[in-house]
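Pasting a structure below so you can have a look.
One chain of protein is taken out of this complex; the other chains stay put.
Order of writing sets the chain letters: A and B. Residues in each chain are counted from 1.
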Amino acid sequence: MTEVVQQLVDGLGRGGEYALIALGVGLIFGVMHLVNFAHGEMITVSAYVSYGLALAGASWWILVPTIVLTAVLTSVLVEFVAFRWVRSSSDFTMLLTSFGVHFVVQAAFVMFVSASSRHFDRPGWITSTVSLAGIRFEVVDLAIIAATSVSLIFAVWVLQRTVYGMAIRAAAEDFDTAQLLGIRPNQVIRAAFALAGLLAGIAAVFFLMRTGRAAPSAGLIPMLKGVLAALIGGLGRLQGAVIGGLLLGLVEILLVSYLPDDIDGMVNGIIFVLVAVLFIFRPSGILKVGPAQRP
Amino acid sequence: MNAASPSQSQRRQTRTLRATRFNGVSRVGRDRVIADLVSAALLFAAVSLLGLGYVAGEGAARESLFTTLLINATVVVGLQVFLGNTGILSFGHVGFGAVAGYTFAILAVDVEWKQRLIGDAPFGAADLSVPPLAAITAAIALTLVVAAVVGLGIVRSGAARGDIAATVITLAVLFAAYEIAINWTEITGGNRAGISFRPGTAMLGRSYAYVGFALALVVAQLYRSSRSGRLARAAREDDLAARTLGINPARHQMSALLLSVGLVALGACLRVWLTGTVSPERFFIDYTLLTLTMLVVGGRSSVTGAVVGSVIVTALVEFTRTISGPELDPGPFDIVIRPGLTDVCLGLAMLGFMILRPNGLLHDREIADLPILRRLLQRDPVPSPFHDTSGPRATPAGAINDNQLKLTDMSVEFDGLAVLSQAHLSVDRGRICGLIGPNGAGKTTMLNALNGIVPVLEGRAAVCGRALDGLPSYKRARAGVSRTFQNLRLFDDLTVRENVEVVALAHGASRSEARQNAAEMIELNQLIDVALRRAKDLDYGASKRLELARAAVSQPLFLLLDEPTAGFTEPESRLIVQQIRAIAERIGCGVVVIDHDLAFITSICDEVYCLDQGSVIAHGSVSEIRSNPVVRAAYTGE
Partner (left out) sequence: MLVDAETSAKTDGELLSLESIEVSYGPVRALFGISLSVGSGETVALIGPNGAGKSSVLHAIIGLRRPNRGRIRYKGHDITGLPTQQRIRLGMALVPEHRRILATLTVEENLLVGGMILPRRLRQTRANEMIERFEVLKRKRSQQAGVLSGGEAQQLAIARALMPSPELLLMDEPTLGLAPLVAAQVFGLIKELRERGMTLIVVDQNPRRVLNSADSAYLIRTGHIVQSGSADQLATREDLFGSFLGGSPEDSGVEPMAGPAVGSRKTVETPKSGSDD
């Protein structure tokens, strides 16, 4: 029982991070039909900024807001520099553009910093645990769950309750009609990127707290997991992205716990294989397809 | 059309046709194969000459660079087979390459050496060693099996959720291969060591690189003009139109994927053999970036483009490598010229091409499109007039119980809104039936339901006694229902002739039959002058006629036309009336035609159905409909 609860908490923590990224991927896909393979770059850039600040002796109290801010700015900047120009291009072009952005950023860090990873101090409490009702939890897990819940609730609030969120959802559903209602296309896309950046930034905070590492490809695996989670939930469906993220996290933790130790390192590989196989049987993702859409 | 006394040349051609059929190989097909082989040979010769010139007397470093180019070009041409023909972006090919590369290395490295690297390998792999060529064959075979399984997911989710979903899955494939290569150390040697050949046993001659490259060119060229390749490209241009015209995109995407993965696997094995080592990083994102950049710089829709891109990007990479090398004093550029420069340049090249020239340097032009070669190879000659006088097609034997297109109690809803409720329709073959009704009455939806491109709540559809219910669109098309669309849905990047030919091919015509039938339809629709133009360059009238030709070339039992006169002036509409009549008579089909122009409907139809609010409100002859008060009310609100 204890073990199950621990794993559940662990899985929710991990899944929450993926959900944050997946939600951002889903948002951007919704407004401009782009799967953003450069979504991990927000984490990468934040990682190097943290590394720089940590070198200068900044504490995590400063790092946390900086990371989030960096992610938001990176996200908006990437839209402005690259995606704006291919907005009406084919899917193929947009996908390769995002892939190109990922590459230029990664290679720039190799060029100007180093190909090898840089480490900075993780916060002291990261390995500490607490006991609740006789079950030991890692503090960081609880913090992640708390923070992701708050951010997801915040994101849902923005999307559901504010008129900007409504505008984003309107644009995601029908971009032309949104324009007809006076919504400015540039603004709504920028807002989606900013919100996606914010969510990725929060995920980045915990990712960096856990790893304490800045590397040119730091954002790659989180990006991929986020994109897969969004796809599992049915691309473009925002609740689906969250569910997909949580599910992916839970599966990952279960695999880590129950796989024999000697193939522990294979977890990511197994997950990717599982996802690839999943789509043979559920080509539309795990969620039920919505109401019939005309072709 | 049915010339009473065929001219001399026509008779001759008919004879030739019979003769070639008798030989089992159509003349058209043989010409094509020759043209493809010549194209491949020219490309091969061009690259080889370039390489020999570059290498001549300059030593081993240059030779090794050129061999690398050949191998990379093999991989890129392999990528082109899938990306170019299907239009689906794949990151997974390098992942498949990893599977091939590792399999090859595990099989080919000699036992004694292997014991030191991966002595604990499972499946007895550590005690096994086979000759390199056998190892390559086995590696390709295994990779194809993996690709066939994963490809099912790629193709199926591509069909369900669009090409983007397929792309994301290919990315998962790349990462899965990488993660497994890193972590399954017993068999892969892990991240650091990998598997390497005993020094001195790596590829000795460079000749295999030439062979691989030549093979890739031949396969890519042949596939490009093969039936499957052409159908895949048609589906690339417009998936929906392709399906309603009898093409099953998934099948051709799968063929393209397997061929493509086969070539990439071959290239990957050669790469491992040449460099004598395989490690996870060698078949991961960097190599994906390199090969994809090569492909998009040259133009992904063209084999020649893939080769040109490989050469240019190889030169670029070599240049950046030289200037960022340690031996050079970079002077004031110290900051810029560093490791990583190559990747930055590749990334920027990719970005630049995507933003400024997404179709690459060549778009889909091939070496055989050079004017001089075109004449020499007689590529795409202007079609000769048709002269097969077989007349209206006889009803296919079996499976035919009646001669009707029949729709019963058909209901369709969108978002809970009834668009079609209990609608019915029955049309005899040989008759022209009009479908009228105010905007929003459900006319197009009726055709969509017949085609199986909208989910049907209830109702049955049958053509000549054969039930269509539950069949996928392409099978319905093959059962004899073909259509045009309200908004043109042509295969934009294909020529007029290809647009028509692919549909004939999809319906099982042989290559020469397809060409003949296409030629007939092109003539019948007055498209001869523009037969070699791309569909997207046609004016509106020609586009509409092309859509008609494309729908009719499969000799359907029933032709469904959605607003054939939309956007036409009166004289143009009259022309279309004649054309539709001629076509219907020629292939002996029934026609269901939607139009708002009642003058047109009056002049062409034998009978008319009037729809309003998703139901049939009247049915009868043209004059009955015209005088029907219910119809009048529906139109004018009286």
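Heads up, the rule we're going with is that a residue touches a chain if its C-beta (ideal position, glycine included) is under 8 Å from a C-beta of that chain, and two chains touch if they have at least 3 such contacts.
For clarity, every value in this text was computed on a predicted model and none was experimentally measured.
> For the chain that's not shown, point to the residue among A:Leu69, A:Ile126, A:Val139 or A:Met166 touching it.
For the chain that is not drawn, the touching residue is A:Met166.
> For the chain left off this view, which of B:Ser48, B:Ser64 or B:Thr602 is in contact with it?
Per the contact definition at the top, the residue touching the missing chain is B:Thr602.
> Tell me which of B:Gly276, B:Gly430, B:Pro455 or B:Gly541 is the one touching the absent chain.
Touching the chain that is not displayed is residue B:Gly541.
> For chain B, enumerate the residues touching the unshown chain of the complex.
Residues in contact with the chain left out: 414-417, 419, 437-445, 486-489, 538-541, 543-544, 563, 566-572, 596-602, 613-614, 626, 632, 635-638.
> What does the interface between chain A and the hidden chain look like in terms of residue numbers?
Counting over the whole complex, chain A touches the hidden chain at residues 163, 166-167, 169-170, 173-174, 176-185, 291, 293-295.
Just so we're on the same page, only the chains that are shown with their structure count from here on.
> For chain A versus chain B, what separation do you get between their C-alpha means, in angstrom?
Chain A and chain B have C-alpha centres separated by 34 Å.
> Using the touch rule from the top, collect the residues of chain B that touch chain A in their complex.
Those in contact with chain A are residues 87-89, 91, 149-150, 152-154, 156-165, 167-169, 171-173, 175-176, 178-180, 182-184, 240, 285, 289, 292, 296, 300, 335-336, 338-344, 346-348, 350-351, 354-355, 358, 413-416, 448, 453-455.
> Under the touch definition given earlier, write down the residues of chain A that touch chain B in their complex.
My answer: residues 29, 33, 35, 37, 82, 85-86, 89-93, 95-97, 99-104, 106-112, 115, 217, 220-221, 224, 227-228, 231, 234-235, 263, 265-266, 268-269, 272-273, 275-280, 283-285, 291-295.
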